[in-house]
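A quick write-up on the structure given underneath.
One protein chain is absent from this view; the other protein chains keep their places.
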Amino acid sequence: MKLYHISYSNLKRRKGKVIFLVLGLVLGIATIVTLLSITESMTRDIEERLDRFGANIVMVPKSENLALSYGGITVGGVNYAVQEFKEQDLKGIREIENRENLGAVAPKVLGAAQVMGRQVLLMGVDFAVELPLKTWWHLDGAAPAASGDLVAGAEAAAALHLAVGDVLPLGPRTFRVTAILQPTGAAEDGMIIGDLHAVQEVLGKKGIVSLVEIAAFCRDCPITELVLQIAEKFPNAKVTALRQAVMAKMQSIELFKAFSYGVAGLVIFIGSLLVFVTMMGAVNERTREIGIFRAIGFRRGHVMQIILLEAIVVGFVGGFLGFAAGNLIAWSILPVVIPSGTFAGVNLPLGGLAILLSISLSLLASLYPARKGSSLDPSEALRAL
Amino acid sequence: MAYDLEKYREKRERVLGVKKRGMGFGRVATLVSLAILLGLGMVVIPRSIAFLKNRQLEDAIYKLSGERAVSERVLAELTKQEGVREVVMDGHGSRVVITFNKGVLDTARISAFFLQQGAQAVLLNEVGHHQRLHTMKKEAEATGGQ
Partner (left out) sequence: MPAKEQAAQHLIEIRDIGKDYQVGANTVSAIRHMHFQVDDGEFISIMGQSGSGKSTLLAVLGGLNHPSRGQVLVDSLDVYGLSSEQRADFRSEYIGIIFQSFQLIPYLTVLENIKLPMAITGISAKEQDGMARSVLEKVGLGAKAPRLPDQLSGGEQERVAIARAIVNRPPILLADEPTGSLDSETAEGVMGLLRQLNQEGLTVIMVTHNPDACRHADRTILVRDGLCLPQ
C-alpha cells in the first residue's frame, strides 16, 4: 500500500466527480489545441501554395494611384501613368550583384484584342521559359512549337467555342490552337496565350513587356536582397517577392493566433476554476476520511500528497483527452475554414505541452483545497465521525 | 508490568528524530507547476504583445542618390515627422529603411516629403516591419548555415 493507491482508489469510486473535473480541463485544452491546429494548417496551406509557384519575384510597372475615399473609407482607386518595360532593358536583370541566384526570367506582354467579335485578353510569353516555370499548367494537346501556335485558357476556349486544331485570325496574322489549358483557377483561364513576339505584333506593342516573372534557383536565397537589387536597376518598376505578398496574408493568421491565445487563456482559467471548486467540495466531503488518516499517523504532507496525486491524474487525463478532442475538432471543421486545405497532422510536441499545462493547472487549482484538507485538526475531523 | 524506559527507545527516537527531509511534495508540485506556467507565459505573452504592438508598422526601403550631406539632413528631418518610428541606413550605404505607422503615414507622403526636401529617392520595396525582420532572420540563418 502506497499513498498513490489511496488516490487511485478514490478516483475510481468517484467517477462522476472525476468526469466533472476532467471536463473543465478538456474544454480549455481542446480550445487551445483546436485553435493552434487550425492556424498551423492555415500556415501549411499557404506554404504549400508557395512551394508550387515557380516564380519567386514579379516585376510590374510602377503606377501612380489616386485613392478614392469618403470620410476615411477607401472605395477603390484609379491607376495612372503606367509605363511598360522595354524588352531590350530586361538584360539588366542579369547584371545585378546576386545574379547567380537568378533562374528563369519570363517576360510577358498583355493586351486586349478582338476575337470573333469579342474582346479577349491576349498574353504573349516565351514558351521555352514559361512552360518549365508554370509546373501547374496542364495542356490538353501539344505544346506550342511555332510562333503561330496558341494555347487557349479553359474559360476562353469555352466562350469562343475553340478546340485543338482550330484556326484563329488575330490582327494581321492567323494562329492555330495547339492546346487547351486545363482550369488553373487563375487569370490564365480567361486568356489566349501565344508567342511573345507574335502577340507584341498583334497588339502593336513591339519591343514592349507588360510584366516579368523571375525565378530564383534555391529556396533559401536572399530574396529580399534580390528584390531590392532588381528594384534599383528598374526604378520605374514595382518589384515584389511572391513570398512577401503571401506573408502579408500570414499576418491575419498571426492575428488570429494572438486572439486564440487570449480566448484559450480565458477558457483554461474557467476550467481551472471548475477544478478548484470541485476539489474544495471533494475535500469537504472527505473530512471524516482525512480525520481517520490523521488519527492513524498520516502527516499533513501525506494528506496533501494524496490530494495532489489525484490532481496529477486528473490533469494528465484532461490534457490527453483535451489534446485528442482538439485535434478531432480541428480535423472536422478545417474543410469549412479552409476549403482546399489539409489537416496539418497531429503535433506531438504540442500534445506534450498540452498535458504539462493541464497537469500544472490541475495542481495549482488543487493546492488550496489540499492545504485546507491537510490542515484539518484531527480532533475537529473526528467530531464528524 | 513496571515501566521500562528502554523498551520503546527506538520508537521514541524515531518520533523525536523527525526532520524535514528536503522539500515537501506540495512545495515541489507548486514550484514545478509555476515554472511550467511561467515558462509558457514568458514564451507566448511577449510574442503576442510584440506582434499586436508592431502590427501597424510598415517598412519602406528607398534608394537615395545625390549628395550624402543632403541625404543626412533630409533623413534627420524625416525622423521628426509624425508616424515615423525609425530611419536606418542599411549596410549598402545607399538604401534607407523607414519604419512608419501605416495608420498615420503612407509611402506616397514619404515620397512627397523627399521631393519637397529636394532629395532624390526611389521607392524600392514596401513590406510589413514584423515580416521584414522575420524574413531577414530566416535568410541570415540560411546563409550563415551555408
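Going by the order they are written in, the chains are A and B; count residues from 1 in each one.
Simple rule for what comes next: contacts are C-beta pairs under 8 Å (C-beta built on N, C-alpha and C of every residue); 3 or more make two chains touch, one makes a residue touch a chain.
In this text the structure is predicted, and so the values were computed from the model without any measurement.
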Given A:3, A:151, A:264 or A:330, the one touching the chain that is not displayed: A:3
Chain not shown, touching residues in chain A: 1-3, 5-6, 9-10, 12-13, 288-289, 292-302, 378-379, 382, 385
Missing-chain contacts mapped onto chain B: 1-5, 7-8, 11-12, 14-16, 18, 20
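In this text, only the chains that are shown with their structure count from here on.
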Sites on chain A touched by chain B in the complex: 62, 65, 220, 222-225, 227-228, 231-232, 235, 239-240, 243-244, 247-248, 250-251, 254-255, 257-258, 261-262, 301, 304-305, 308, 312, 353, 356-357, 359-361, 363-364, 367, 370-371, 374
Complex contacts: residues of chain B adjacent to chain A: 24-26, 29-30, 32-34, 36-37, 40, 44-45, 48, 51-52, 55, 61, 63, 95, 108, 122-125, 127-128, 130-132, 134-136, 138-139, 142-143, 146
